[in-house]
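Heads up, one of the protein chains got dropped from this complex, but the rest are sitting where they should.
The first chain written gets the first letter, and so on, giving A, B and C; residue counts start at 1 in each chain.
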């Protein structure tokens, strides 16, 4: 299957809807093992990114995602801003000039994104962060047909597994053992992001 | 009857006991229409004054009361410190060199005390202050045999009447109409002072 | 009551010890007295400047000791005015023979205690004069108005002028001139707790604010539903400008004072609106002060003070 410019736009728009709808919940998760701003950060950032998309006349996916990246970088703030921003920015580099992506091309972008998060955050998966959703989702996509797959179930399951992890990075790490039995907020917002992708693809199919 | 140096000493000691016992209550009264420190101010001041009396070897009433006045002035603070202090100081002037007082002599001291409070506080009776106990008590003593009289009933009744007055002076005046239906804390401590005098006289009789 | 204290009865003593230790390069404590004195006082030929009052308003008053400000500050118990003998010691410590000016906030207790101290000084041949600050316009009758954050401006302006050699009479006149052009109004959101009592000084509902409170939480003019910062700023400003008759073309000092637990962020938000309104009304801001200048323990709230300048006053604004 091909991921068109339209699918990518719908991805962002759907992600924004989800961030707005889960704003309070994400901040609540962050309140427990962080500082309670994650939902506000994500909602602020995606709203701005989507406003940008709507005005955007760029006709290639690279430019679209780069514009989103720059907006996320400048509007999210906190730890998640540079991380999501870097992820989108690295992916956009791979998608430069394309108006549609094969699964392979899409995966390349995702690989760059995960690499970007790891470098920016000086983190590995297993540390109870958004990486614990991005890494398994990437692996899944590397081995499954994205259109036919159950992407959002995979993302959800990975997100849920962060509950049992001990935080190693970011604010949650100050909670040490106490961070266990809480879901990581960044993992939750990443789950929402991939759920949005699955829905954007679904719509395309229909 | 004669008021001996001993009666005067017992007066101070009894007054101190009452201030300590009513410390919280006086501060509560002051909390309602003032700043909640009257009990603490009075308790601190009378305790110091009585410590002083115990060490005091002075053999005349004037010196005894002057020493008490100076201690009250320096230990009570707030509005009541200068007022009680001035009252005792003015009275001590009248009682200079005496080791016992006739009712007439005692009354002269009380007159000077009331005059002192009025001048220091730039106040008249009727303004819901300690003067509304001192003034009626003075008048009562001017016309009754202090030994046979019911001094403490008179003081109590005057204190109770401050409940219906509107405060004109001191912190309570900021409460305006709202000060009505609260007893004035300074009136209450003055009532305790005169009750202590009555008890000190009673003991002497017995 | 959650406080970093030891015994409630020792808070003033221990605070003064802390202040004297922390600022030993600028001030010294009079041994045995609750009085902090500028290190180099008395200054030959200079009129001494003394203020004070109950504790709990820090940095007032000891924080204002120094060049161009106070020569001594007297600390009473928390929210209780200091006794005359304490004030008298301060007077003696700063008198160079040129007399001493006492700046007093208008509370019965303060006025009476400073009066008595002045009498004690007179008995020892020290000339003093007293200026009573009544800047709290929330109280209707002028003679009953409380002294609040505006007092700090009296310290600063008179302190600066004294450094330039004014004599006592001139200083009194200048101080009266300042106070006649000075007005403040406060607004509170939650009370403070005096350590000795352990109970909050007043109560306000979760959605209520009180307009016109004094610096010990004395009652104001009105309780009402909490308003946005802009409305609060406008109400305070309108009241103070009306009272001082500040108008088009005037020059003012603006002081937005924090009462204790209100974050600086909020004070700047209040200041912002006040400054915008002054700008619109063509009143120019000569100097701005935003911060905790005269606090009330951990009370939440703020106050707005204006000083209407003229050429005389501008000379002494640093």
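Operating definition for what follows: contacts are C-beta pairs under 8 Å (C-beta built on N, C-alpha and C of every residue); 3 or more make two chains touch, one makes a residue touch a chain.
Keep in mind it's a predicted model, so treat the numbers as computed, not measured.
S.K.: Indicate each shown chain that the hidden chain touches within the full complex.
M.R.: If we consider the entire complex, the absent chain touches A, C.
S.K.: So one chain is hidden, and I want to know which residue out of C:177, C:272 or C:315 touches that hidden chain in the complete assembly.
M.R.: Touching the chain that is not displayed is residue C:272.
S.K.: So which of A:62, A:78, A:109 or A:185 would be touching the chain we can't see?
M.R.: A:78
S.K.: Please identify which residue in C:17, C:67, C:119 or C:164 touches the non-displayed chain.
M.R.: C:17
S.K.: Residue by residue, what part of subunit C touches the chain that was omitted?
M.R.: Missing-chain contacts on subunit C: residues 2-6, 11, 14-15, 17-19, 21-23, 55-56, 58-59, 63, 78, 189-190, 192, 206, 209, 226, 228-230, 232, 260-272, 275-276, 288, 290, 292, 295, 297-298, 300, 302.
S.K.: If the missing chain were put back, which residues of subunit A would it touch?
M.R.: Where subunit A meets the chain not shown: residues 27, 31, 35-37, 40-41, 44, 73-83, 85-86, 120-121, 169-171, 173-175, 178.
Note that in this section only the chains that are shown with their structure count from here on.
S.K.: How big is the gap, in whole Å, between where the Cα atoms of subunit A centre and where those of subunit C centre?
M.R.: Roughly 54 Å separates the two chain centres.
S.K.: Using mean C-alpha positions as chain centres, tell me how far subunit B is from subunit C in Å, no decimals.
M.R.: Inter-chain centre distance comes to 32 Å.
S.K.: So the centre of each chain is just the mean of its C-alpha atoms; given that, what is the distance between subunit A and subunit B in Å?
M.R.: Once rounded, the distance between the two centres reads 77 Å.
S.K.: Provide the list of subunit C residues touching at least two other chains, using ranges where the numbers run on.
M.R.: Where subunit C is concerned, no single residue meets two or more other chains.
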